[in-house]
Each structure stands twice: as C-alpha cells, then as structure tokens.
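With one protein chain withheld, the remaining protein chains of the complex are depicted in position.
Letters A, B, C, D and E name the chains as they come in the text, with residue numbers starting at 1 for each one.
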Amino acid sequence: MDSKAKEKIEKIIYDRKRAHKFFVENSRVYKSFVEMEERTFSKGHLDKKSKELIALGISIHKNCESCMEWHMKQALDSGATKEQILEAIEVGMEMGGGPATVSSRFALQVLEHYTNQD
Amino acid sequence: MDSKAKEKIEKIIYDRKRAHKFFVENSRVYKSFVEMEERTFSKGHLDKKSKELIALGISIHKNCESCMEWHMKQALDSGATKEQILEAIEVGMEMGGGPATVSSRFALQVLEHYTNQD
Amino acid sequence: MDSKAKEKIEKIIYDRKRAHKFFVENSRVYKSFVEMEERTFSKGHLDKKSKELIALGISIHKNCESCMEWHMKQALDSGATKEQILEAIEVGMEMGGGPATVSSRFALQVLEHYTNQD
Amino acid sequence: MDSKAKEKIEKIIYDRKRAHKFFVENSRVYKSFVEMEERTFSKGHLDKKSKELIALGISIHKNCESCMEWHMKQALDSGATKEQILEAIEVGMEMGGGPATVSSRFALQVLEHYTNQD
Amino acid sequence: MDSKAKEKIEKIIYDRKRAHKFFVENSRVYKSFVEMEERTFSKGHLDKKSKELIALGISIHKNCESCMEWHMKQALDSGATKEQILEAIEVGMEMGGGPATVSSRFALQVLEHYTNQD
Partner (left out) sequence: MDSKAKEKIEKIIYDRKRAHKFFVENSRVYKSFVEMEERTFSKGHLDKKSKELIALGISIHKNCESCMEWHMKQALDSGATKEQILEAIEVGMEMGGGPATVSSRFALQVLEHYTNQD
C-alpha cells in the first residue's frame, strides 16, 4: 500500500463528507437523491452485497473513483470477499476494455486499503 | 408486450449472431474478446447470476441495448427473478439519473419479452 | 417535418408513459427519482425555462433522445423561443464536437415537431 | 447486406444532409465547427486516410452511428482497404470492450454497404 | 476553502493558459475551436449567463473539472448568483445520478473559491 494511494483515498472521504453536509443543508434535490440512494441499496430481493457489487462494476466502467471507494467499502462491510470484489472488477473490465483496466488500478488500491489494514 | 419492442429485440439478436459469426472468422482480436467474456462470466467466487446482474447494471448505465438484452437473458437463465432484475435496474438508475431512467424503459421491454412468453 | 421523425417522437412519448406507469407502481427508487426531478425543475433562483435549457444541453451532449424530447417540450412550454432552443443546442455542440452535431439533428426534428404543428 | 441496414444507412445520410443545410444557414457556431472539421481532416503530416481511421475508432468507441458511416466512407474514399477498416474497428473494440463489439456490428454493416455495392 | 482545492484550481488555470498558448500557435484546428467557442457564448437570444449555466451543467454531467472552473467563473462574471449556480449543479445531479453528485463536490469547491475570496 503506497502512501499516495492512502492519501488520495482519505482526501476522497474528506471531500465527500464535507460536500454531503453542505448539500444536505442546502439542496432539496440532493436530499431526494439521498433518499433514492437509501432505497436503492437497502436489502430487497437482492441483498445489499449484490447491489453494491453492481454499483462497483458501474463505478469502474464510468471511472468514478469516489464511487469505487464508497461502493467497495459498502460491499466489504456487507460481507463481500476480496475474491468477489476482484470478479466484480473483472466484469467492469470486460464491459470497458482498456480504459477500464486503468480504472481497475485505483479499485485495486482501494481494495488493498480496506483489506490490509490490520 | 408491444410488437415493435418484440421486433427490435429480435433484430438485435439477429444482428448479434450475424456479426459474431463474421468476427469470429475474421478477427483474432475478437476471438480474444470472446475468451475474455467466457472467463468473466463463468462461475467463480461469484455465481454467474451475480456477474450477469453487474453487467446488466453497467448496460443500463451505458445505454447499450444489445448488452441489456444479452445480460438480462443470461441472468434469467441463471435463475434471476423478475424482482431481482428490477433491483439491478434500480442500481443503474441511481448511478445514471434521468438518462438511465430512459435506458430502463428498454430493459423493461426485454424483461417482459422473456418473462411473459409462455 | 418528415413522417419517420414524427413516428419516432410519438414512440418515445408512448414508451415513456408506459414505463413511467410501471415504475411508479413497482419501484420506490423510481418514485424518489420523480421527486428529485420535480424539485430540480421547479422554479427557484432560476426559472423553469433556464433549468430546462440546461437539461437540454446535457441531453444533446449525452445523446439521450428521449431527454431531448422531454426537456425541449418543457422549455417551449415555459416560454423558450425557437431561437433560444437553437442557442442551447449550440452550447451542446461546442461541448460535444462532431457527435453532438449528430445529436443535434434529432433535436432539430423535435423542434420542428413542436413549433410547426399548428 | 440486409435491407434494414441499407434503409438505416440511407436515413442517416438523408438526416445529415437535411440538418447540415439548416445549421449552415442558421448557426454561426455550426459554421465554425464545419471549418474546424475541414481543417482537421485535410492532409497534413498525416494523410487523410489515417485521420479518418482515427475518427472511425473514436466513432465506434462512442457508438456514434452517423459518425461511423461518415468517417468510414471518407476512409474508403481515401484509399483504405476493407482489411484496414477492420483493424481500426479492432482498436475500437480493445478500447471499448463489450459495448464496442456491439457498435462494431453497425460498422460492419456500413462496410458491407460500401464495399459490396457493385 | 481548503488549501488543496485552491492549489488544484490554480493548477487548472495554469495548465489551461499554457496549453492555450501552445495550441493557438500550433494548431489551426484549435483556432477554429476558439472561434466556435466565442460564437457559442456571446450574447444572442440567450444572454451569456444562461449559456454559461448550460455549459456548467454539461461540465458536471461529463465530470470535466477544468470546464466546471471555466464556465462557473464565466457565469459568475456574467452575473449569476451562488444560488443560481447551485441550481445549475442540481440539474447536473438529476441528469447524472451518483457520479454527478461526486462531480458536484469539485463544483462546490470552485464556487467557494470564487465567492469567498474577498
């Protein structure tokens, strides 16, 4: 785990919390989005883990680094294993070709960040 | 199930088969892609159904109609229920906003096509 | 106004209404999205027309045809003139290059559909 | 060459000509774009064929069907062979994964349209 | 306003000016683009502010950070208020879902940079 990756991940988390606070206080549109998000990822006919892995695949395809960080953490907290995360990344690669292999590098750093911590 | 949707789905399948035959015969690059695809979606630490639902979410986000048709059919054949397909579509919506609700219309038509057939 | 464009626009409207009905009845996630949409486009510090023109620009850039149809109609109903619509399309072109000039063709057909009707 | 593909290609050409005429007459922004386009694709340190093949690769990656039709025709008219077109399509596939293999189906139909005509 | 955001914004401006100088001197294509840009954003049937807000919405949807910086500054200089900027960001969110809420974080930092300066 290199220190720049760690720093980048922590910056993402800091920026997310800070902006989240602002938008919750200042944007009714954002509040609807938060409700939409909660409904999307709560357990239904699919469990939370499966839903988060779908979002992780989309995040890699879209190259949204903050999304990768968030949905991978949620997937891990819902019981996803490292091997399962890797297979979700592989689906992203198949659907995105070369640029998705680039996105997957950051996903790998996030995976190391959350699974090598202790 | 309206007839235009049925016609569109059948056209997608026809075009896919025809192009697949051509590219397998004429492109070594495409053959590597087919191998990549097979490895991606075969059972591993995630079952095939979970992988196909990830690909379905990406397909909705990307608005790739042929991808929606293919991966939804594969998900259904791997045991996904209508309710589970809908929740994968919902993840696509959350990750894609307004344009993803548009993509979801075609996904819905494909779902009706494959689940109302008998 | 050629008949194929008219037919395409009417198909988009039909598909939207049909899917909207289904998703409102079957998806709590979609219902949150609808609330988000209403809050986004209601009059605030910007009037509805200005907001719809922003969405139109995004629709052209993203090449979401159903979005173009919807947001252009909303913009026209909110008082946008043909000339203003064209300038919003131009912003989409500047931000999207060649492919956005392609998207703009459909936008033009929608504009003709709604302004040459009487 | 199936008749629906032919019809689709001819519709694309018709729509392009019609919109081009309108935008040239009504949009100074579009006229700047046309100048930009002419400068981009005129012979320089790269010949026109090489430039059109770059644009074809982008068109496949972006799934812009009208762009595929236009740039492939320009590449063929500049001396590109069927085999060279196919290799440009392959670059698009490598850079775009699954969805690019879908785009490539239409590219293949355009290729057949222009090379099997006589 | 955190110092990293400030540094990032200043880096964007530095890189833009430097590259702009190079491309104006070395690329006739780029010069056409600059002309296209000037025509797009000059006052017409829409005022400059409205056009810049459309471009800002596209920038958020596309996650183009330098575009956000540029078009938000132009919008502010054309008289847009903080509240109007926020509503343009909200349109971007509605059209882009989760990843657009991520883009909006940088937009918020740019907004703070330009409105809290004095």
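We adopt the following convention: a contact is a pair of C-beta atoms (placed from the backbone, for glycine too) under 8 Å apart; a residue touches a chain by one contact, two chains touch by 3 or more.
It should be emphasised that the depicted structure is a prediction, and the values quoted were computed from it without experimental measurement.
*Asks:* In the intact complex, which of the depicted chains does the undisplayed chain touch?
*Replies:* For the complete complex, the undisplayed chain touches A, B, C, D, E.
*Asks:* If the hidden chain were put back, which of D:S27, D:T40 or D:N63 would touch it?
*Replies:* Residue touching the absent chain, from the options given: D:T40.
*Asks:* Over the whole complex, note the residues of subunit E touching the chain we left out.
*Replies:* 11, 15-16, 18-19, 22-23, 26-27, 29-30, 33, 37, 55, 59, 62, 64, 66-67
*Asks:* List the residues of subunit D that touch the chain left out of this view.
*Replies:* Here the touching residues of subunit D are 36-37, 39-41, 44-46, 50-51, 53-59, 61-62, 67, 81, 83-84, 86-88, 90-96.
*Asks:* Of the residues in subunit B, which ones touch the absent chain?
*Replies:* 28-29, 32-33, 35-36, 39-40
Just so we're on the same page, only the chains that are shown with their structure count from here on.
*Asks:* Touching both subunit C and subunit D, which chains are there?
*Replies:* Per touch definition, common to subunit C and subunit D: A, B, E.
*Asks:* Under the over-half criterion for shared residue numbers, do copies subunit B and subunit C use the same patch or different patches to meet?
*Replies:* Interface between subunit B and subunit C is built from largely different residues.
*Asks:* Between 0 and 180 degrees, and as a multiple of 5, what angle does the rotation take that fits subunit A onto subunit B by Cα atoms?
*Replies:* It is a rotation of 180 degrees, to the nearest 5.
*Asks:* Taking each chain's centre as the mean of its CA atoms, which one is most distant from subunit E?
*Replies:* B
*Asks:* Give, as an integer number of Å, the spacing between the C-alpha centres of subunit D and subunit B.
*Replies:* Once rounded, the distance between the two centres reads 26 Å.
*Asks:* Centroid from C-alpha atoms only, then distance subunit A to subunit C, rounded to Å. What do you get?
*Replies:* Going by mean C-alpha positions, subunit A sits 31 Å from subunit C.
*Asks:* Just give me the whole-number Å value for how far the CA centre of subunit C lies from that of subunit E.
*Replies:* A distance of 23 Å separates the two centres.
*Asks:* Provide the list of subunit E residues touching at least two other chains, using ranges where the numbers run on.
*Replies:* 36, 39-40, 86, 90, 93-99
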